[in-house]
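Just one protein chain is left out here, and the rest sit where they should.
Note that the chains take the letters A, B and C in the order they are written out, and that residue 1 is the start of every chain.
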Amino acid sequence: MAKIKAGVIGATGYAGLEIVRLLLSHPFVEVEAVSSVSFEGQVISEIYPQLTGIFGETLANDAAVVDRCDVVFGSLPAGLSEPIARRCFDAGKLYIDMGADFRLKNEADYKQWYGKDYADPALHEAAVYCIPELHRARLAGAKLIGNPGCYPTSVALGLAPAVKAGAIDPATLVIDSKSGATGAGRGLALNTHYTECNEAFAPYKVAAHRHTPEIEQTLSEFAGREVRVTFVPHLLAVNRGIVSTMYANFMPGFDLAAVRKLYEAFYREEAFVKVLPDGAVANLKNVKYSNYCHISLHADTHTGRLIVVSTIDNMVKGAAGQAIQNMNIALGLEEDAGLRIIPPAF
Amino acid sequence: MAKIKAGVIGATGYAGLEIVRLLLSHPFVEVEAVSSVSFEGQVISEIYPQLTGIFGETLANDAAVVDRCDVVFGSLPAGLSEPIARRCFDAGKLYIDMGADFRLKNEADYKQWYGKDYADPALHEAAVYCIPELHRARLAGAKLIGNPGCYPTSVALGLAPAVKAGAIDPATLVIDSKSGATGAGRGLALNTHYTECNEAFAPYKVAAHRHTPEIEQTLSEFAGREVRVTFVPHLLAVNRGIVSTMYANFMPGFDLAAVRKLYEAFYREEAFVKVLPDGAVANLKNVKYSNYCHISLHADTHTGRLIVVSTIDNMVKGAAGQAIQNMNIALGLEEDAGLRIIPPAF
Amino acid sequence: MAKIKAGVIGATGYAGLEIVRLLLSHPFVEVEAVSSVSFEGQVISEIYPQLTGIFGETLANDAAVVDRCDVVFGSLPAGLSEPIARRCFDAGKLYIDMGADFRLKNEADYKQWYGKDYADPALHEAAVYCIPELHRARLAGAKLIGNPGCYPTSVALGLAPAVKAGAIDPATLVIDSKSGATGAGRGLALNTHYTECNEAFAPYKVAAHRHTPEIEQTLSEFAGREVRVTFVPHLLAVNRGIVSTMYANFMPGFDLAAVRKLYEAFYREEAFVKVLPDGAVANLKNVKYSNYCHISLHADTHTGRLIVVSTIDNMVKGAAGQAIQNMNIALGLEEDAGLRIIPPAF
Partner (left out) sequence: MAKIKAGVIGATGYAGLEIVRLLLSHPFVEVEAVSSVSFEGQVISEIYPQLTGIFGETLANDAAVVDRCDVVFGSLPAGLSEPIARRCFDAGKLYIDMGADFRLKNEADYKQWYGKDYADPALHEAAVYCIPELHRARLAGAKLIGNPGCYPTSVALGLAPAVKAGAIDPATLVIDSKSGATGAGRGLALNTHYTECNEAFAPYKVAAHRHTPEIEQTLSEFAGREVRVTFVPHLLAVNRGIVSTMYANFMPGFDLAAVRKLYEAFYREEAFVKVLPDGAVANLKNVKYSNYCHISLHADTHTGRLIVVSTIDNMVKGAAGQAIQNMNIALGLEEDAGLRIIPPAF
């Protein structure tokens, strides 16, 4: 069978490069073209020497990637994706957007948080936002996928079963997330300068992170009513991984045992989401470099709160891996093709 | 003036060694004797080579330390401090306990969390628990000080002004804390084995940490009624520092501006607690190796919550530094003597 | 085709677990059995939670592993491998030893460095020591493989072409190596306690490391005469990777350009060893989690020295990956089967 031709736009950013890396091991896909505004014309292994002798593609321009490929992944800063998406859409090609431009259903939210209107509204009508374990069915026939953000993925997977079942009071939700520094990308900044980030720890964008409306969008769907959350991200001095520690009051009639049953049932058939056994605690080291999500469940019985800990690799399940999972579903491939990576223990 | 003779029991543990280190720079104190059960008879600089050519004391036994010193710091595992404290008490010497044996006023709490009764209840009557900025007056005439725990110090300093003023609803308090690995001490364990702790992150003792009753004890005092909190600590892959991110609903009539005024007034005269200006975020890197506590205040206006971030060096303000601060007050010395350490920027 | 049944003895140590992880992705092998003296009877994913839902084998005893498998990997402390190797040998099964028991051809060296005699000398006659790029032909018909050590692999790959060609004076060889902490294994020790290893750096076993005779054995082969080296390892605060920086005087008639040609010719056909282009510097981050070796070549023209930098992942090319590479060759499989792992960029 001829391999599917995939291309990556913005291939020298961290998310873009991670897609390249994963696709290079995908059994049914070949990386046909890659582009980069900053490095066009250079060989990608000069930028990323770990590709030496493995992948020596020259970085093209964005249009060439669209023209040569069946599937296009776009890893671009917010606000730049519409023209690429349109070009793909008109050519009938599957476009998967890694950024935030096609995630929010409510244009007012997009405008509030990203400061722009939609220039091409029809695209947003066509766009599908999909965390596979929560929205898999949406992908039938999809041609434009708004791939979820990293924090929202960890949060939504960690809370959906409880919110859907009405086991917790959404009005009491507090989400304290911690992300490794790859989440900030390859762009240089003082807070990710080694000596400023190492042996440091702090929150950032306290209750003001752009992922908040995306989190609320999904939780509201599952709750069946508007949910507002307090969301505080922190920068962690590790390369990869997100841990979201989430707190909410139990609703009457629910306790840890009941909630555990809900989660186990909800994720029983899932290849990538694992509800850890009683007593275990989710740790990002156990999912890093993989597409897995680990969830551990805890109760504070003396205050009546459920505590959910959800961890993913922000670059894989939180970005490139989930994008490939979405592609696999949309194209009718095995959902875990190219994603059967066993997390290293250390 | 003759220097005060100070001794450290358990001087080869992390907290004990940190007291030694700080006391060696104290202008009015000399380190007269140090002890260690594990290393008795050895020279301390053989165990800690950074003391080479600086401090060459031979490790004695505990009794010798008590006998030779005016002030004794005890850094012992929970449950072992009473005999030392008694020996000091009977000899009229100031004893400062770094462990948990003299922190809890309610013996039932101690029994529940540490599994023991008080063997010498009179000592506990005499014992004073003191975070100087909150309980300074208690130290007049004190001969036995239960030095506060690291997490409780970060939490109590971060919440006391708001709780005291009734600015937040204590029933909604969620405390998400993160501590560097020195908090786990020098004892070897798998979760602090380098390759298990590096590039890892997870909570531990979820809603079951022994510092919970100590936190609740102080907050209840300030609230004037029983306060229960959800407290979840996490292990951070840094050597030093605690960040506590704390969430609670504003009470009617209070907002961020009002709370900021409360905090600024509360800490105006304090040498070591700094309320950061609007827009700044407390980061452990800015207090490490020092006795400072940085507090930043934030609001989530769309959910009506106050968010307080409080950071200290767990080994200094959270242990050895605060013990020396307590000693200074109890002995009538300048409160910041030996503690004017400027945090390194990197 | 039925898959080859492989077993791992000592599967809960770091090298053993890494073999399990890699074999689980091998297209022609299945992991049939695993053993552990410390955890016999437990499910391996309880010890290593990143295997949750992926591999749930119960840890057996060593004999069971031998009996059930076609290929056995033994990851045992020095001095314990002979009985296992004998059992495999007598049963005609391929045994690959990850430890040091079958690496040294000279029993006197073994005795000097490991303090033991060979108990079963016939096994050592049969044993083949093999770094594939240097000794591939030896594996024809091999039933007992002494898998190379991590430091010796990085050193031998980095020096063999120059030594073989007489381009450098072996008497001037200085080898300064740095290894991540996984090299020290899972056993708890003070120097790999997080707070002792983080923000620290030092050599250890200065000119006294057991890998010295193994390094000299290979270099002597390539030099055609006895070579002695100064070898100093250092502990690096990273999880994975070795960098060996190696210094030797050029022999008359050789310079950097000539040496570069030698290396490029020597490794031209190799899948896993990459000689970096002029100006590039080998960095462990570019090979971590993979079976690649990167080599960069440099000259100090004002002193007349060649400087070779060689880097591998100590757990993959320096242990488990190379063992699988050796297995592949010995069994006539594609040499890179199961090893086409693209190093992550971050």
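We take it that a contact is a pair of C-beta atoms (placed from the backbone, for glycine too) under 8 Å apart; a residue touches a chain by one contact, two chains touch by 3 or more.
Quick caveat, the model's predicted, so the values are computed rather than measured.
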(request) May I ask which residue of B:2, B:137 or B:345 touches the chain that does not appear here? (result) B:345
(request) Determine which one of C:40, C:67 or C:176 touches the chain that has been left out. (result) C:176
(request) Identify the residue among C:237, C:251 or C:337 that touches the chain left out of the display. (result) C:237
(request) Have a look at B:285, B:298 or B:317 and name the one touching the chain we're not showing. (result) B:285
(request) Determine and list the chain B residues touching the chain excluded from the picture. (result) 14, 17-18, 21, 24-25, 48-55, 182, 199, 239-240, 274, 276, 280, 283, 285-287, 289-290, 292, 294, 315, 340-346
(request) Considering the whole complex rather than only what is displayed, give the residues of chain C touching the chain that is not shown. (result) 172, 174, 176, 178, 195-196, 198-204, 206-207, 228-230, 232, 234, 236-241, 243, 245, 247, 281-285, 288, 296, 298-303, 305, 307, 309, 311, 346
(message) On chain A, where is the contact patch with the chain that was removed from view?
(response) 14, 180-182, 186, 188-190, 192-195, 197-199, 237-239
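Here is the rule we use: only the chains that are shown with their structure count from here on.
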(request) Give, as an integer number of Å, the spacing between the C-alpha centres of chain C and chain A. (result) 36
(message) From the mean C-alpha coordinate of chain B to that of chain C, what's the distance rounded to whole Å?
(response) 46
(request) Provide the C-alpha centroid distance between chain A and chain B, rounded to the nearest whole angstrom. (result) 39
(message) Going by the contact rule already set, what residues in chain C reach two or more other chains?
(response) 14, 182, 199, 239
